[in-house]
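The complex appears here minus one protein chain, its other protein chains still in place.
Let's look at chain A:
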């Protein structure tokens, strides 16, 4: 057999690793800033683009798509070429993948702080960026499948199956969850409303965890752990079972994010059952990873890369045990909306994704630069300070979660809530938020140590060049041999068949859950008293979305005595039929807002948005002073917004749309009038008018400012089905 010579593309791997490191620092730094904002809520007072609600999606997107995403591409591009004994299919596509992805990240880093957000978690980016993501993702897929087709290795190693499933599923999820109707260059409405939007969002959200943070990293585990330990995976048979059962089951589990909500119960229960079943493949994979080290545990003592891997896989095991437990309705009743979930996701992100990435970086860079790691000691230091950081981050968050849940649910013997003021349950856990910030600082410190260590290693090594390799060309198998072959070789030699089967496996669950909820009308009972938002409320709702209020406030009262007592009647599916997008939220750093309308007067909200601490001492909500700026709110899109809603099925009449601007002004003037009932407001309002005149500025009356729209929206919440006393 004639040997063919070719070059592995190491430069693309290098680029992705550098991007991983840069965005890792950025993502973790933003996370730390957010942790500090829990302690000093007004640290960026008055700066809209540095406010908590806008930075929070930046943190999650930076960590998931920029840090973990780039690490995934780096590891995939390195291992794929070697497992297939071929250079990447197209250098152009490799570079398009790299530069396109970085451009998307930059677009996200600019647009999210500016308030361009769909508010759907981990899918916050607006529609033009969504389209770019889809295109770049397809470029990655074509490049991968092209490489597979021109490979020099007959069999597709199991890691590649995980990469294929990642590509296919993320494409499907991203496209269906991002279906939105644009109303301007950077604003759109989800085509789904309320319960349906929630279901599609968490089908996406859960499987973003599954197929962006898990399956590609399992592929990396199946390549890098055997590679570093220099022995084959513990059981290749188990890895096959792991792969198929994992992708077949994972896709069903999404509804466990919506337990006790207005989602139809059958869908909730389906989500629970599959989540429990998921323990089996997840732990199968974890055991397979850890047992690969059988007989070479002594290496773990000397090789920091293996240390990182061991903690990463252990973290994977912990998170995938905890996940199914959290899906049990009785456990979820405690954990949901609390900091327990924050702890859970950080075990996954910091241990599994973070440590896997660090291990891969420490192993690849010296290898590609043909040198040794600058300092093993520093890598060990990174390992220990990182591990300590994970512990100090997660343990306080578990305690905080339990504390919140217990306090929210505590009743006095006379039947009243013991902690009727939500704020008490916040101030109680402040020490935990302090410890979390310290844990995060340690983890980030470790990351900075990595930066130094890698820079020194690269400086000492040779410049990273493409690597010469040789392998014989793949022989075509004669027809006679193909005739008698069994199913296995047929499948694992044929990437296209494998891709199609994997797609079928992931589509079954999605279709069974999503289609009935969207198609069957009886799943969403309508309520006659529920009416579409007024133009001003719609405007306010968009501000609520822009400011990321949903990061800290849920709009979903669960059917528990403690919640009904605290917030009012439970949320019902029919209440959300005009909510494009839904705003149920997933975390209660502050109280639920589903029924907050009418609870306080307009002046209360006015003062509270200006300075929450002036109303509630000790509150950790930041002020929203820019909503009060002497600047008219942009209402030019009102008709377009209403028309878009009409297209999506919201019953606005053409007359209502034509009168949109007028109705908006009438309601805004009414709120301004009601604000004037407070003498303090009148006084400061007159003062600011005089000041503006003195400066020669045009004075914008209160009814034209953003704050009025937000108050209108907040005051509307939950009032449609309120029983009048």
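In this text, contacts are C-beta pairs under 8 Å (C-beta built on N, C-alpha and C of every residue); 3 or more make two chains touch, one makes a residue touch a chain; residues count from 1.
Simple rule for what comes next: contacts and distances are computed from a predicted model.
You can't see one chain of this complex, but its UniProt record names it "CcoQ/FixQ family Cbb3-type cytochrome c oxidase assembly chaperone", from the set "CcoQ/FixQ family Cbb3-type cytochrome c oxidase assembly chaperone", "Pup--protein ligase", "ABC transporter permease" or "DyP dimeric alpha+beta barrel domain-containing protein". Contact with the omitted chain, checked across A:248, A:398, A:433 or A:681, is made by A:248. Of the listed residues A:5, A:230, A:416 or A:475, the one in contact with the hidden chain in the full complex is A:230. Among the residues A:100, A:115, A:264 or A:386, only A:264 touches the chain that is left out of the figure. Contact with the undisplayed chain is limited, among A:469, A:527 or A:615, to A:469.
Contact between chain A and the unshown chain involves residues 79, 82-83, 85, 153, 155, 157-159, 222-223, 226-227, 230-233, 236-237, 240-241, 244-245, 248, 264-266, 269, 469, 486-488, 492, 508, 522.
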